[in-house]
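My questions all concern the structure below.
The other protein chains are all here in position, but one chain of the complex has been omitted.
Then we have subunit A:
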Amino acid sequence: MSDQVISAGGRAWVSGVRDAIPLLGGYIPVAVSFGLIANQAGFSSWEAIIISLVIYAGASQFLFVGMVASGAPLWLVVVMTLLINARHLVYAPNLAPWLTGNRWWFWLMHGLTDQVFALAHTRLPALPSSERLGWFTGAMLLAWFSWVGGTALGAFAGQELTGRWPLLNDVMPFALPALFVVLLAPRFTSWLWAAALGCAIVVALLFAANGLPNMAIPVAALLGAAVFFVMQSNTRAEV
């Protein structure tokens, strides 16, 4: 991928759908797991599907059904769900320079998940402004529908699926780190960026490997940004 403007040839939404296909490998197995776990936590299949449809935020949905099942107060369930999703606050402002004035963008923000943000942050600057809305609509809808569809699959047939193809369930989620590698590789343009991004990767890996996946992203991102600004100010001071 390059930063030059590339037209999708008048079918921007198809281009968005095509670019979002790698997300399915990560979304569907996790959504199947969510459907299965929600069922085991006492939610009906339709309730699990509605939660995926309206909340649409992976980690926080697992927390939501887990806390409800354990009998936690509902106000605390809501607060914890929103706290986990607080990282989403910085996504839309990062995309704002490439979004047009169309009012549809506001509704499309429902689909601004971690992975859709990562994809859009790389692809939107490379598209002509007339194609960005269509591209984002295609990418966002495919990701959303795959999440809801995966939840339905898990809720109605999760146990049978994971029992029959255990390896598939293990392998497909690797599509997400593979996608992030591809999205991130072009950003290693200097030692400054390499240090900041490398720090964020290692810190998030350590947090997640030690059972703190929800803290991993915000803490690692803040440390990565701190490394960037500290190194930048040191370089300026030396000059």
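We take it that a contact is a pair of C-beta atoms (placed from the backbone, for glycine too) under 8 Å apart; a residue touches a chain by one contact, two chains touch by 3 or more; residues count from 1.
Simple rule for what comes next: contacts and distances are computed from a predicted model.
Colleague: I notice the complex is incomplete. Of the names "histidine kinase", "RsbT co-antagonist protein RsbR", "Branched-subunit amino acid transport protein AzlD" or "ABC transporter permease", which is the UniProt protein name for the chain that's not shown?
Modeller: "Branched-subunit amino acid transport protein AzlD"
Colleague: If I consider the whole complex, including the chain that's not displayed, which of A:12, A:28 or A:220 touches that chain?
Modeller: Considering all chains, including the one not shown, the answer is A:220.
Colleague: Please pick, from A:13, A:27, A:56 or A:136, the residue that touches the omitted chain in the full complex.
Modeller: A:56
Colleague: Residue by residue, what part of subunit A touches the chain that was omitted?
Modeller: 1-2, 18-19, 21-22, 25-26, 43-44, 47, 50-51, 54-57, 60, 64, 68, 74, 77-78, 81-82, 85-97, 99, 101, 105-106, 109-110, 112, 114-115, 117-118, 121, 167, 170-185, 187, 193, 196-198, 200-209, 213, 216-218, 220-221, 224-225, 228-229
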